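Yeah, one chain of the complex is gone here, protein chain that is, but the others are all in their spots.
Chains here go by letter, A, B and C, matching the order in which they are written, and residues are numbered from 1 within each.
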Amino acid sequence: MTTANDVLDALQSAFPGAIQEFRVESDNRLWATVDPNKIVEICKFLRDEEDFDHYSGAAGVDKIDEDLFEVTEILASHGAHPVVALLKVKTPRDTPSVKSLTGLFWNADWYEREIWEMFGINFEDHPGLYPLLLVDDLVGSWPWRKDFKGYPDYNTNERVLEKINPDGYAEYKISPTEAEIEAGTVPETRPEYPTFREREIMELETESEMILHMGPQHAIVPGPFMLDLRVDGERVKKAYLDVGYIHKGIEKILENRTYIQGIPITDRMCYLASLSNNEVFCGAAERIMGIEVPERAQYIRVILEELSRIQSHLLGTGEFLSLLGGATFSPFQWMILDREEIISCIESVTGARINHSFVRQGGVRNDLPDGFAEMTRSALKTVVDKTNEYKELLLSDNIYRKRMEGIGILSPEEARRFGLSGPPLRASDTPYDMRREDPILVYPDLDFNVISRKEGDSKARVEVRLDEIIESCHIVEQCLDQIPGGPIREKVSKKIKPAPGEAYYRVEDPRGEMGIFLVSDGSDKPVKVKVRGPVYAYMQALPPLLEGAYVADVVAIAGSMDACTSEVDR
Amino acid sequence: MVVKNFQLTLKHAIHGIEVTRLYPEVIMDLPAAERGIHQLDVRTCIGCGACARICPNSCIEQVSYKYGNPLKNKKMKFPQIDYGRCMFCGLCVDDCPTGCLTMTREFQIAGWNRNDIIFGPDDIAVGKYSDEEAAKLAEEARIAAEEKKKKKAAAAKAKKAKAEAAKKGDEGSGEKKKEE
Amino acid sequence: MVLSTIVESITDFVVQEPKISGLIIGLIAAAIIASVINVGAMGVVWLERKVLGDMTNRFGPCRVGTRWGILQLVADAIKLFTKEDSIPRGADRPIYVWAPIVACITTMLVAAALPWGALNIGGVVYPLVAVNMDISAFFVEAALSLMAIGAFMAGWASNNKYSMLGAFRGMARMVSYEVPMGVCVISVAIMAHSLNIVEIVEAQSIWYIIAQPLGFVIFMIALVTDLGRIPFDQSEAEEEIIAGYVTEYGGIRWGLLYFQEYIIMLLGSVLLVHLFLGGWNGPVIPVISILSPMIWFLMKMILVLVFLIWVRGSLVRFRIDQVTDLGWKWLLPLSMVNLVWAVAVGVYFA
Partner (left out) sequence: MGISDVVPIPVVIDEELEKWTVWGRPLTNIWLTTTEKIHEIIDMGPIKNILNWGRKNSLWFLMQPMGCCGVEMLVFGCPHYDCDRFGIIPRATPRQADVLIISGYITRKYLPAIKNLWGQMLEPKWVIAIGECAISGGPFYDSYNIINNTSDFFPIDVYVPGCPPRPEQFIKGFRELQEKIKRREDERGY
């Protein structure tokens, strides 16, 4: 098995002098600061020679004290080895510019666009630096820079101007106030680029084509996002995606909260996986602080995260079935029925239905209540029985199979190229699971299978989810058998101040690889938190998947991805 | 074929029991850990403001309130919670040093106006003192405060005297130095 | 005395002025049918919400008007009919306004020719039908296909892309299913030697569901398609094209279109009962022998309605190309087979 040291040796021999600094944190984490001019060559070398074929994302850090921007490229491998390489590139603050990796990795596009709109770091050779999450008004004020001052004062209605556009629809515009201009929220010079609407209209080819908007409010969207289809009749020629309708700036907010205060905020990144989000945020801080979590707390975390995976998959599948068959399609409601049982189990521990704020740095908030094991066992039994029934149902349903088989096929190569993870990747014959690749907590002690399917179509994605429900039930049962007694929280001071340092921590979220890149400077607030969410990658892969499909298939494909807009926008 | 679909729906229609929780009449049994509306024991609250400091949403404000325990809470400031902003994370409860702020299983709130959902100490308090008790306690507290003040004044005087003495000594030594 | 004079004068009037009296009787019948089918549609919606609730372990409406929620639909109707009336900017105003009216007229046309049960007076069965025409089966079939025109008008006039797609889908679906449906009606007519629904019912000593089961299945599928219900509700697939051709409709205009949908469902089930389930035929129930055909008819109708709702609760929807595929490649040839069978059997029994 390749380790971080091997990768470092290979890099140093191939590019002498290009590695300016390095740190080997463990066998599977390599941190290196590389020469900005050679980043593309180094990444190419890593991709081709060292199997780093999974571009996990990029993070920008504003080091205002050193007058520098740092861009960290996160590279990993799809199962060949567990090493994660974090390559840092430094660039001066006055003319920030970094070489783009879009030529090497298809999915670098969105990550770089995001860094551009938030920090103003230019990416050379990027095909189109358009804003992704921000509204056009805010582009140019670079909100994630440390010297971004103002928060808009959005307090009056009078500033909203209603204007009727030539199509006959009302448009609303908000003009900035003087306070905002003073605070620097409103940029003086704006970058020039065609807007989203203009870009898609430019591509219309013939008279018979039209743009069909699905969103921001539409029955298929799990949260507001804009899916525009260029259709010719019922056939989708091309799809365009605009996200950011619920961009909350969680990463920026986390910079203004202490480590403890940040936990409830991380819940809201993805409301169906809030325990995994807590876990990933606390785990990153624990890794910097070097704390080991007590064993009982580890088991509690695993139990709850697996339960939360079950409920998320039940909701995801149910919601998806409701897209296919309308809200009156009964299995959808039965799945929510089963989900409620799981939710009651989780609620009896955490005290909340959705946003749990349960995991703490060094442990968990409270212990399992009496009778939890019996309650959970009986709930799991129902869920397993019912899930088997649903599997049988979906296998025997001809109409369902007609709708789903061979729709939205992702070949294994394509799925890897798109940077997917979680059920959609596993449905494409790639058993890539963070619980195996980068094991945390007590996962190494547990016995479970990584579910995968060969077909890679919409049906396989749903099947993987249903199988994972059963597998998760199996894991929870094991945990309930094995759970030891003991403390549930390591002694941590009330004011958590990790030593200066950085960590990249990843867990298997219900939807895939969820990672947090955390930078600490020794104060009680993080310097930078970068969230690498799985759905971000799903969404990016959606437009190429939809090309050539029917309008009705859009539902079958987009629904089978089980997207969570909140996490994309953060 | 699609026979299985029909079978299952029929099974549910015939054998299924209605699971609906008939909310307004029947309220579901909630676990003890439930994080609902706060409850404040005004007799033990010391008004330290830890809850207000830890709140990530800054939804807790310390306001004056009459029916508390002035012996413990000198300034008579108690938390007022803006439920239009509280996200029920439970950090305030975890951080409360005396355990006087807890979360109940009560969750039914809805307001016609924004102000309806701002809960002052009066709305969340338990163990309120009656008017007489409050007056009595206030009196006690006043006496205690006066005594303390007196003590403090005395202490201050003593300290001052000491300081002056020390100063004199200092000056004396200074003079000595000068002399040298 | 007074009563007999009134009856006498009315009889005189009817004899002397057959045209005017016919008109008056027609108007009265129309009023009765209109109220029956509208109230019936409300009942269907209520039934649907209750049955769908049952399938998913819920109650369905149970607060408004006793614990059965029987006034729920009245509340819905009041709300819908007192909502603001709007016509979107850019819509084709006259067509937009006329679409619900056209849809309503077509339903009324269908309702006029359908028998609404029968009464058994002294051993003779009198069908309750507004217009007893000789070709009523054919007429009903033709009027049912007119229904798509109202929907198409609504979709086209709304100036909305979803509506437009919905309208086209509805048209494509209608075209591919009217043919097998019509062929099924013809096979039934061949077997009964009549195009008059009343006579078809009377000819069913053996119900035609037994005499031509294939025809029944095809007619059933075609009927569900015609009604635009899951699995064939592509023209208003909520999750794909919002509400299809009615996306831009709200308030009273949408209320009319909405109730019209359920009226058609009611009419469709009545048609099915008449063509294949033996209409009001059934053993005479003693004591209330006068109502016995009516009871049989209503029971069969409700059974069909529940079945339609059952289908809705348990199937997912087809894609539009699969729908047309099914119509042209499977149902049309099979309906031809059924036609041949009907001719053979009909000739043999004749």
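Note that contacts are C-beta pairs under 8 Å (C-beta built on N, C-alpha and C of every residue); 3 or more make two chains touch, one makes a residue touch a chain.
Predicted model only: the values in this text are computed from it and were never measured.
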* Please identify which of the visible chains the hidden chain touches across the whole complex. => A, B, C
* Contact with the hidden chain (one of A:Arg268, A:Arg309 or A:Arg532) -> A:Arg268
* Structure fact -> Which of A:Glu319, A:Glu414, A:Glu455 or A:Asp521 touches the missing chain? It is A:Glu319
* Structure fact -> Per the whole complex, from A:Ile19, A:Val40, A:Ile336 or A:Val450 the residue touching the absent chain is A:Ile336
* Considering the whole complex, which of A:Pro222, A:Gly363 or A:Gly533 touches the chain not shown? -> A:Pro222
* **Contacting the left-out chain in the complete assembly, out of C:Cys62, C:Leu128, C:Ile186 or C:Ala342** => C:Cys62
* Structure fact -> On subunit C, the omitted chain is touched by residues 49, 53, 56-64, 69, 71-72, 74-80, 82-86, 238-239, 242-243, 246-252, 254
* Footprint left on subunit B by the chain that the document does not show -> 18-21, 23-24, 27-28, 56-58, 82-89, 107-114, 116-117
* Contact set of subunit A toward the excluded chain (per top definition) -> 134-135, 137-138, 143, 148, 150-152, 154-157, 160, 169-174, 185, 216-219, 221-224, 244-250, 252-253, 256, 264-265, 268, 271-272, 315, 319, 327, 333, 336-337, 339-340, 353-355, 566
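Throughout what follows, only the chains that are shown with their structure count from here on.
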* Asked: If you average the CA atoms of subunit A and of subunit C, how far apart do the two points sit, in angstrom?
  -> 50
* **Two or more partner chains touched - positions in subunit C** => 55-58, 313-315
* Structure fact -> Where subunit B touches two or more other chains at once, the residues are 2, 5, 8-9, 12, 19
* **Touching residues (chain side subunit B, partner subunit A) in the complex** => 1-5, 8-9, 12, 19, 30-35, 54-56, 87-91, 94-95, 103
* Note which residues of subunit A are touching subunit B in the complex, please. => 257, 260-265, 267, 330-331, 334, 337, 344, 347-352, 355, 357, 365-366, 369, 389, 392-393, 396-399, 494
* **Parts of subunit A lying in touch with subunit C, wherever the complex brings them together** => 167-169, 210, 212-213, 218-220, 233-234, 321-330, 333-334, 337, 397, 399-400, 402-403, 550-555
